[in-house]
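Here it is: the structure, laid out below.
Complex shown without one protein chain; remaining protein chains in place.
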Amino acid sequence: MEKYISVKELEDAALEKLPKNARDYYKSGATDEHTLAENRRSFQRLRILPRCLVGVEKFNLGTKVLGYEVSMPVGISPSAMQRMAHPDGELANVKAAQAERVIYTLSTIATSSIEEVAEAAPDAIKWFQLYIYNDREVTRELVTRAEKAGFKAIVLTVDTPLFGLRRADVRNKFTLPSHLKLANFEGHLSTKIHATGNGSGLNEYVNNLFDKSLTWKDIKWLKSITKLPIVAKGILRGDDAVKAVEAGCSGILVSNHGARQLDGVPTTIEALPEIVEAVKNYNVEVYLDGGVMTGTDVYKALALGAKMVFVGRPALWGLAVGGQAGVQKMLSIFRTELEYTLQIAGTPIVADITKDMVRHEFTYSKL
Amino acid sequence: MEKYISVKELEDAALEKLPKNARDYYKSGATDEHTLAENRRSFQRLRILPRCLVGVEKFNLGTKVLGYEVSMPVGISPSAMQRMAHPDGELANVKAAQAERVIYTLSTIATSSIEEVAEAAPDAIKWFQLYIYNDREVTRELVTRAEKAGFKAIVLTVDTPLFGLRRADVRNKFTLPSHLKLANFEGHLSTKIHATGNGSGLNEYVNNLFDKSLTWKDIKWLKSITKLPIVAKGILRGDDAVKAVEAGCSGILVSNHGARQLDGVPTTIEALPEIVEAVKNYNVEVYLDGGVMTGTDVYKALALGAKMVFVGRPALWGLAVGGQAGVQKMLSIFRTELEYTLQIAGTPIVADITKDMVRHEFTYSKL
Amino acid sequence: MEKYISVKELEDAALEKLPKNARDYYKSGATDEHTLAENRRSFQRLRILPRCLVGVEKFNLGTKVLGYEVSMPVGISPSAMQRMAHPDGELANVKAAQAERVIYTLSTIATSSIEEVAEAAPDAIKWFQLYIYNDREVTRELVTRAEKAGFKAIVLTVDTPLFGLRRADVRNKFTLPSHLKLANFEGHLSTKIHATGNGSGLNEYVNNLFDKSLTWKDIKWLKSITKLPIVAKGILRGDDAVKAVEAGCSGILVSNHGARQLDGVPTTIEALPEIVEAVKNYNVEVYLDGGVMTGTDVYKALALGAKMVFVGRPALWGLAVGGQAGVQKMLSIFRTELEYTLQIAGTPIVADITKDMVRHEFTYSKL
Partner (left out) sequence: MEKYISVKELEDAALEKLPKNARDYYKSGATDEHTLAENRRSFQRLRILPRCLVGVEKFNLGTKVLGYEVSMPVGISPSAMQRMAHPDGELANVKAAQAERVIYTLSTIATSSIEEVAEAAPDAIKWFQLYIYNDREVTRELVTRAEKAGFKAIVLTVDTPLFGLRRADVRNKFTLPSHLKLANFEGHLSTKIHATGNGSGLNEYVNNLFDKSLTWKDIKWLKSITKLPIVAKGILRGDDAVKAVEAGCSGILVSNHGARQLDGVPTTIEALPEIVEAVKNYNVEVYLDGGVMTGTDVYKALALGAKMVFVGRPALWGLAVGGQAGVQKMLSIFRTELEYTLQIAGTPIVADITKDMVRHEFTYSKL
């Protein structure tokens, strides 16, 4: 692991190692992948304005999210079917999160079950990502099991009435490898994804089973079946953020689903300020994922109002390269980069990272 | 056909397949082709801002144009001499439009006649693109025949006092292959395009025969010879759009003629908002063509006020690759991409696609 | 000549044909050549907004400059030592200008004399570009001879206290080939440029002989020795344009000396609007050169207030490729492109090309 110094190097190694079906599934964005590239580039358009000589001998990356302490403001976003990346899949990932004391978010469409994950890492702070199925009993059972297994929040994906159009998956007629199954389900719900047709098997699965008629009113139903706080994942508009809070959500995860849903949407760092502004008078936490690959990316998101930043693909790259150790390596790269960033920027603790620490490059065009 | 997942792939296949003379004619833009590239790039500068959890189970791409229902807001723009792309030429194209229930626009300079096209696809909604010849009787006859053959609108090209300077055509001394003719004409008007000189045979044809003295007053004459609604194609300025409406046009097709007339003009998605604003108090429909290659391009144009989007080259690429089936493939790609886009954007019907769904990337530079 | 369809192709052919010493001299810009590239790119940032259906049957490129009629608003800028490009040098160039009825500007540092040029093309409208030498008698004689030979204006270069740093010339230790001389001079002034030292021989020549102490007051002296109108060439600031007019100049040539003097200055199309605005209440004509390679470039400059556009390198490329015929080819390419542009833009005569015909691409970022 020692030779990996940046997340980019882990990505390169993982892309070389993964079989085509999984590699394409993990790396693809929607259609032309313009947003996939912009997710990265838009971070580079922001400048960090370091403060000098502030005394940084007592720096500290720790922060608190939904009341729980974590070792740094970087957590793991949900991603589906992690056993495609490594035999240990979700279990390796959650153990890495436990070891590094960061949040792990388990996908509904995981290849390890809620209970397996809970057992593998009982001390990790675990969140459960939820897709709402047409069959509400299926949904209710997922939520109940997650709560019972000690998960601390429900991350409701709100940007997915259907899965985005990812051309490589259509071309590959993507299906879950036959030795794996969707472990949170029994029977056809766990294996239907194998059924091949024209195009992506995953898209067929989703289109058949997910509830497209969902509205903000359904949050009420969700709150009726769980006491866990609800995080709305996939918000890109200020008015939607307000709707989420008023519907009872405790957190907003600003996300464009890794640029996998709709090409041409705002990057998440573009969308963040408007959303933070929209909900500033509410008691809600705002998070961000999408395109985060370095400690300075994390820093910029925090400065613009995110309480926490999540990373999805980086965990997959770490997982593919070295299982649990690979994911821990990825997290330790972020930790190191954040330690350097907070100290050099002169904001030794997370609470110091205020909005005036960041500026858009365009503001330097006004001579 | 199954292997083509994007319009870009159809384009690549077509460019490989077409003979040089036709390929260059279809793909070229005016002089330096800067606008040709910008037509694409300027779509990418716009962001779609999806709404979450709106309930999209009843999405519908259908819309109505000049009173006629179509299955989606994508139609086929006129392009000349389609038998250069495929032996079935315009007939394959119009049959595809009929099968997919979208508008087909026949060019004046077609290699199939008005009557052949009408007979091939009696149920298609057909529009007729008109160039006005110096010989007004020739023009009158074209319009009369189109009306009689059941075409539903006259699309008057207003940006072409002469054809733009396309260097490849000059270099190729472009002429229509000798086994083809301009099928809407008899005698020299149908074959004069074969006469070679220095440079493009088409440009010579146009320069000799088209009426350069046209003004907005001539719309009055055109209305005196037909009851069909008139669409002005090639508008790029708000003041011209007003002139078109006040002259009696029912539709404005914002177009830069596929970047083929004058290099350096605005892209159509750039020009659209000003034109929509200029005619907002008139009873007129606004359309757009130029550089449209994906469902999100279509969506952006609709959000900025277009009632319908037309595609020209994509139909030629489909035609070259597979005749009618290729054009249908092209249309089905747009349909699929639009279905994904409308649902994921949270605007399940066309009327939901309002201006606030789209924003310029530059608006995210204001930190 | 027929195979050349664009000025770019003439350039490519010329660069292949010219010996290194001359090629580098002609094509180089100052130091990093950033402005050399920007001179081209900044034209592409402007959009032309065509008007439709205005009736363009009577288009006309003719215009009048300092009272003289020319066939189009494109003239030939001065460039030094043209016999390096072709044995006929300045004589071929001025004959081409005469044949095409455009202005030719002869350089002080020419390889053909004032009198030779006048005799070669007695009917051409000729301007004389002037460098002021330390020896004012030398200068006076140049001006007197030009006036006597029928030149119609003195183009005083105001941006050259010394020649810019062009690295290739330094590297090549540029000197005039030994069979050529500076034909406007006798004795050491005609041959001193051959003396080699370290670096560019031309720079040494200029640094030794040109008057660095010149100020706007010296225009008064110049007006005392000639009745010809004076054009100030090399202005990039509005306040300098006002000084030029108040000093008695009749024309302002907005120029960055082909990006050869100082890297990082504004491109000429960037500088033009401010200068036009600054002198709008004076009786003065404003021209532009720099980076002009197509008819739409010319058009954009006219729309922003230039009365005439000049081209320097394009004449050298034509000259190198085919002597007089090559220069005429170059001019005919501009003529053709302008004919297309004026007609398609709906501004059939030069006076129609008003400011509202052009807009910066940035104005389309305001959604």
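Order of writing sets the labels: A, B and C. Residues in every chain begin at 1.
Rule of thumb we're sticking to: a residue touches a chain if its C-beta (ideal position, glycine included) is under 8 Å from a C-beta of that chain, and two chains touch if they have at least 3 such contacts.
Please read these numbers as outputs of a predicted model, since none were measured by experiment.
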Item to check | Full-complex contact with the absent chain, from C:Arg171, C:His188, C:Lys220 or C:Lys280 | outcome: C:Arg171
Item to check | Identified contact with the non-displayed chain, of C:Pro50, C:Pro266 or C:Gly291 | outcome: C:Pro266
Checklist entry - Which listed residue, C:Leu46, C:Leu176 or C:Leu209, touches the chain dropped from view? => result C:Leu46
Checklist entry - Residues on subunit C that touch the omitted chain in the whole complex? => result 31-32, 34, 42, 45-46, 158-162, 164-165, 167, 170-171, 198, 212-216, 218, 232, 234-237, 239-240, 243-244, 261-267, 270, 273, 304, 358-363
Item to check | Hidden partner chain, residues of subunit A it touches | outcome: 2-3, 5-6, 43-44, 46-57, 294-296, 300, 336-337, 340-341, 343-346, 359, 361, 364-367
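Basically, only the chains that are shown with their structure count from here on.
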Checklist entry - How far is the middle of subunit A from the middle of subunit C, if each middle is the mean of its Cα atoms, in Å? => result 59
Next on the checklist: I'd like the Å distance between the centres of subunit B and subunit C, where a centre is the mean of that chain's Cα atoms.
Outcome noted: 42
Next on the checklist: I need the residues of subunit B touching at least two other chains; which ones are they?
Outcome noted: 46, 359, 361
